Structures are given as structure tokens and as C-alpha cells.
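Just one protein chain is left out here, and the rest sit where they should.
Labels A, B, C, D, E, F and G are assigned to the chains in the order they are written; within every chain, residues are numbered from 1.
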């Protein structure tokens, strides 16, 4: 299905957020996710279903002062 | 009648604000007056009646930075 | 005759310092002259004879702080 | 005999510099002595005779920056 | 000709003078006159009913000087607004030097309450000159709110320490779309000149004049200091250099 | 009237101007005139025999300005003395700004050679104005040797850094028995004003004028800066204070 | 033992380290370790989906260092709150270095939006460490809003200029009821020591470590600088004096 991830639209097969992170090969520790502007707690990744045209932000920590 | 002027209560005979300022021998130019917390424009001094226990603030300019 | 003027050797026909300054087309006001390391007062320019291989410094004022 | 020690005149019985320092009960280590303006090395204290009206400076170290 | 323009009004002088703390009205007037100022600040206070002094305004030529009432004493936006309205009621034009200083000790301005008061007073038609800490972002908020100037402090009021907030004021000036008036802490003409050399549009001085041994002469000195700094700014100052540079030609005759 | 007196000669202006590094004689003259200076420094150099330029002196009104030849380029006392004598032979009065700067990079003065040269030149009847590091003890030695002033540096020549030697110059001023002229490093009118507020008797400026975008206007700016500082010094500046002090009366009506 | 306590949590180190701008994770870790810090700041950014880098967190021992996420990039309160919540969702404790910097050029903090965000985040249970201009009145508002510290800037981020806001920071420290952490602009150990000698409770350093030729060695140097300043503050520094005072006894024998 078609999602917009971090501003780019992308075709994915994952149906849940957890599956998506695996598909994207992302280390799920220390990433934060906004689904359609709402934060999804990591405990909910597995049970969070994705729908056509969902907008996701996948965020991680980087060096900062 | 009894008024509270600049925080002190005082017995006066004036019945209007204009009369009061004369009674107090105040130069009416450049003074500002609050009657019961409301500003009275100088044009209204003559027509502003005073009532028992009115609270007045009579203000003037002084040196300031 | 041959002189060394301001570090350069030079053939001149002048026989006195005064003549030399004329020959060099120098404004004699405000120049100072050293002849063989000794200062020559401007009053002495006319009477100061030049000799072969004399070393002269001809100095003037410039902008300075 | 009469000496001037550090600016004060003083009657002493010592006849050598070494004896004087003992008489004054001074720890001879780390003191320096000038006898009539001339420095006396500590090795010479014992053999340095004193004479009437000699002027001595007896100096020691103190705290300093 | 080089003029200071504040909300459409032109001034020849870039030195504003405060009228507080002078030993006498005579000293105050002498200092004002010598300073060449065209704007003078005043404060509001209760009349002493029992022995009303003649107003100090009697000593100030209103044709020569624009009165700029301040809101000194206000500890929050509400008090400041109340004072501004009273000033207008007392016959002043609707100009106000907005001061909100909750701390009676250092008299430093409150950024939150100052912005709040500025928004209200601008809506009511006041020409607002806010006294602020040297905070470039706050200065932007105030300009967006419609203030006529910003007045960042050089150092706390009355300390005479000069432009101790140099770094921040430089940024405020660089980003300003209204005149920047450096206020508070300027204790000597060199301080005023420094602010003007940095590109400030004007300065406000009070304590340094009032406490001078000769307030009149000090007014003249500050006038020259402000003009010197402004003229130097316009004439284009050179850069600071790390290495010395000879001001005399070094080539010469001494060593050949 | 407040005058600067150097070895018996009175001057109305406390600003001395150097004539080096100007882009043109016109710019130099414009700056000199606007500055109001009465003393201008000049340097000595070999005439270029092959194409002798007209002397810059042609542009300087000797009735208006006292020429103060410097000894720039001298690296020791002997060279400095030689230059001073040449200046006199070239028709200048026996005044000399004594500079001995062995280091061509920072052009800092040599205390040892400067004192040596000063002693010789004083004996020869010169009025000696020595350029020195801000060294109070050296300043005393020079005064005892009979110099007409001392000229401590504010910062290395041409750096425009201002009065970086403030602590030491304050001591020199406090102890001086001749005029103290702050020389070198003054890059803006505020710097000149600061030196004068400290009690300096005069300042010398060159680079800041020569490198200004508009040397004429900068000359006027420095004139005002120097006058501002001097007038403030005479008018009695207030102290710096650690705590703020209200310039508006705080007692009031807002909170009772 | 002298400990820093922030909202009930104790720290032995008074040096916080930022993790930005290091040339490598190795350099970052070397600097952190040598600095002895116990709190390190981090920022949030989008994962690059197309080639996900391994998280820098992999290099940081969470048992040794408390992660302090900042809200850098936020231009208003809403963005800052959103970033703080994301940090918590990403598994950090609810601590946040609150930064709201609308101006991308000087990155100076916004007093209005910072206070607004602080009020929201405190209500949501965050331990809030706000980065602010050196504004004593704003600092009070934030403390009243319940922030765990205030973090006034010494100079704009990354300038290495040191404590240029000295006057204001001294007032903030004097009036503070929570730890004062001087942040931004500290470019050398002497700057950090100066802040601590003034009575600051801690400092935060990033750029000076990241741009050092040897970030590890610089971390050790800053550690000593911070400790030196703190220890000197506790040991009671002497006053500055105007006059010299001999450190050697002057009475003597030389002249009688």
C-alpha cells in the first residue's frame, strides 16, 4: 500500500507499524513514530494497523547540543 | 463629605471634581484623576459629581527616567 | 663628478650642494641633507663644496603617524 | 663591645660572628650576614672577628610573592 | 539631513534625556538644554495633597521638548497600561516609554508583561517605546506587535557600566525594522558614543547627567558623545586588526 | 579657558593627528581641518631623486598646524637622534615625537632606547614627546629626564582596538607631572572619549582617520569624541554602581 | 560531598556535554568520557529511510549518562512540545532541554514561546531545563512555572566568546531558587571556570569540545576547568582591589 514516510511517498507491503519497521530494516529501539500527527507508543507498534495514504514520521536521536 | 484621596480619608465641602481641585488648591493642568478606579478626562472635571466615600487618585508628573 | 646620493651613485656637474639641489630640481625648502653622515644646515648649502665620491642623503617629510 | 646590629646599637660579649649568633640565639641556618656592607659566607662565621662599632645586618627569609 | 524618525515624527537629536534624580529643576533644565535633546521622559506620581508642589512641568518648555511619560513603578502589564492611560488623561500626547519592572532591586524589565502591555497600548493608539533586556527575539516580537522603537538596556539602570550587552545589542540593531534606542546604564559619553558607533539610532541617558558634579556641562558632553558616535558610524569606521600597521612609511635610509 | 599646555605652549585642541596612510593629500587635509587639530605628526624619508614628488608639506598650513616630526623607522636611540636632528635641519621647530620601534611587526616601543634617546634630545634642546608602552615607571623616568609629555599606547599601532591598557594608563595619569597623550590603537571616537574621561590630557589619532570611508567626517567625529570626553572629565562623572538605582521615583499609588 | 541536584536527582559532575558536531562517534565518546560528564544532550531528527544509519545512541552507555533530549529546531512552543513528547515516546526519561529558537541565524531563544512551552511540559510531568537569554526576570517566570533549572546563555551558540552576559548572569544566580546552568558560548575552560566562580551550578559545553583538535583532551581540560571554578567558589575568592598590595613584606633593611 502507499504511505507517506518522512515526507516521501512509498509503496510498502507491511500492514502494521511493527511490520513496517522491519520492512524498512529499522532498529525499533530509540525510534519514535508519529502516525498522522499522533505519537504511537512503541508498545503499540505491533497492534497499530496501517492504512492507504497514512502519513508517518519516523524519528531517531542524533548528536545535538 | 468624606472622601478617600490618594489613600487618606478627608472631609471636603466640594461637590464636583472641579470644585475639589480648587479646594485642594491644585493646578488642574497636568493632573490626572481616577475616580473609583476610572479615569476622568479633565474636560469632565466640572460635571463630575462627588459622592460620600468616593475614592480618588490625583496624579501628576514628576521627574523620571 | 661621481657622488652617492640616497644610496645610488650618480654623475653630476654641480660643485656645491646648492647647485646639486638645483641640478636635481629639488625644492630646497623642507629638505635636509647629510653629507658624509654629517648634517648640513640649509644656510650652508651654497658654501658647501662637493667632492668626488661624497655620500649624500637628501631627506624630506612625508605623511606619518 | 659595641656593635650596630640591624640598625640598633647593642653591647655584646661575642668576639666572633659565630659567637654573636649564638649569643643572640639565632638559628644560623638560613641567615645571611653583612658585616660593614660586605657579605660574610656562613663558612666564615667562626673565623670572622668582630670589632668595636662594626655594623652588621642579619637577614632571614620570610614569606614573599 | 540625518534625522531620527519615530513613528513618522522627525528629531534632530539622537539623545533622549530622563528627568529623574536631579538635585534641582534648575540643574535638570540646564542639562536638558545643553544636551540638545528633544525628547524628555517623565514619571507619574500621586500629588501630595497636604502640600502640593508646583508641577515640574512648569519648568519644561513643551514647544521645545516632547514629553515621553514612562510607566515606571509598574510591576505588570495591567499597571503599565493604567499608567499610560493616566498620562494621556493628564494631557500628554499618546506616547509612552513602556517599563514593566517587577524586581524593585535591579529594575530589570519583564519580557512577558512588557509584550502583553505593548500589544494593548498599540491597539489603543499609543506610540510605544518599550524598555527591554537586550533580547533580540523579544525585540522582534515587539516590533511585530507594532512598537515604535525598541529600547534595550546597556546595563542595569543607574549602574553607569556602559554597553555590557554589546553582543546582543549588535544583533538587535542588525535585525531591527524600527529605531533602536539604547537605554539604561550609559554612564559616560564614551558609552553613548560606543552605542551609536555600533549603529544604534539613539540613546537615553538620565543618571549620568543627574549625578554629575555639573549636570549642565555633562549634558553638553553627552551631546557631543552621541554626535561623535553617530558621525563615526556614518563615516565608516575601520576594522579592528590583530597586527600592528605602521602609520609611518618604513622604507628609508637608515639601514643601507 | 581649558587649554592644553605642552612645554609652555598652549593649544585649544586636545586631538593630535597623524598624516600617514591617507589615500590622498586632499583626504588628509580634510580630516585635519575637520578634526580641529593644531598638532600634526610627519615622518622623514629619502627623496626619490629620479622623480621628486612635491612635498606633502605644501598642503599643510604651517601657521595653523604645528609640525611634530616623528622618528618612525628608528630601531635604536642613535637612529632616533639622527632623525630628530634631520627634522630640525629641515626647518622644523625642535619638537619631536620620539619613536624607537625595533620590532617591525608590532611596532612596539623600546623602553631602554627610548629613554636613552630622550636624555640626549632633551639636552640638545628638543621638546620631546616620547611614544611608550603603558609603563608607569618608565613614564616617570622620562618625566625626570625632562620630556614634555608621555605618550603611552592604548593598543598596538593601527589595530583600532581602543584603550586596552586601561589599568596602566590610569596609573600613569594619576602620577604624571606632564601632559599624558594616549597614542596608538584608538580606532573610534568612543575610544578617544574614554581616554579623555580617564583624565588623559590629549590623544593622537591617525589610522582611524586615514582608513575611514570618509576621513573628513571622521575627523569631525573624533573632534567631538575628544571634546565630549574632556568635558565629561571636567564635569565630574559618577561612579559605577553594582546595583541598579531607579531614575524614576518608586513610591506611588499603584499598590495601596 | 558537593553534588549538583536537579529535581531530586544527584550528579557528581557539574559539566554537561552536548553531542553535536563531533567529527566521529569515537571523538564524541572520548570527549564525554574524559569530561566526566553525567548528562549528555541529544537532538531528534528524521530517520533516513533509504539508508538508515545505526543510531548514535548505540555509542552512549545509558547507565553512565543521562540522556537529555533537546528541542533544537523548534521555532515555537507547539513544535517544542511536540519534540519533547517524541523524545519520551522514543524511550527517554521525561527530561528535556527546552530550546525555542525562531531565528535560524543566531539561534537565540524566544522568551515568550519558551515560557509557554515550559508551562505545558511541566504540567505533563517533564523535568524542564530551559535554554534562555540571560534575562533575570524571565528566569524568575520560568522558576515559578516549575522548571528544574534555568540555562542562560553566555554568548550565542557556537561563538566561543565566553561569558559575555556576566552582569545579567550574576543577577540570575543571586536570585535563583533552582540550579543555574550556563549554556552556549563557553569556548575554553577558563570561560567555564569563570561561570562556576560566579556561582553557577553547572555549565553545558558542546562546540568547544567538538571543534577542538583533540576532543578527548579538551574534555579533560574542561572537566578541570569546571572543577577549578567550583572549588574556587567554595573556597571563597578574594575581592578585586584597585590598588596594588605587596605580597612581600616591605619593611626592611635596605634604606636605614
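The rule is short, and it goes like this: contacts are C-beta pairs under 8 Å (C-beta built on N, C-alpha and C of every residue); 3 or more make two chains touch, one makes a residue touch a chain.
Please read all numbers here as calculations on a predicted model, not as lab measurements.
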Consider the whole complex, including the chain that is not shown, and state which of G:43, G:134 or G:172 touches that chain. G:43
Looking at G:20, G:130 or G:152, which residue reaches the missing chain? G:20
Sort through G:157, G:182 or G:202 and give me the one touching the missing partner chain. G:157
Thinking of the whole complex, not just what is shown, which of G:16, G:29, G:66 or G:108 touches the missing chain? G:108
At which residues does chain F meet the chain that is not included here? 101-103, 106, 108-112, 115, 133, 135-138, 140-141, 155-156, 161, 164-168, 171, 175
So that we can see where the missing chain sits, which residues of chain G does it touch? 18, 20-21, 43-46, 70, 72-75, 79, 82-83, 99, 104-108, 156-161, 187-191, 193-194, 197, 206-208, 210-215, 217-218, 220-225, 227-229, 231-232, 234-255
In the complete complex, which positions of chain D touch the hidden chain? 5-8, 10, 24-27, 29-34, 39-42, 57-65
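We adopt the following convention: only the chains that are shown with their structure count from here on.
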Comparing C-F with E-F, the one with more C-beta contacts is E-F
Cα centre of chain B to Cα centre of chain E, whole Å, reads 33
What are the residues of chain D that contact at least two other chains? none
Going through chain F residue by residue, note those that touch at least 2 other chains and give them in order. 18, 20-21, 43-46, 70, 72, 157, 206-207, 246-249, 253
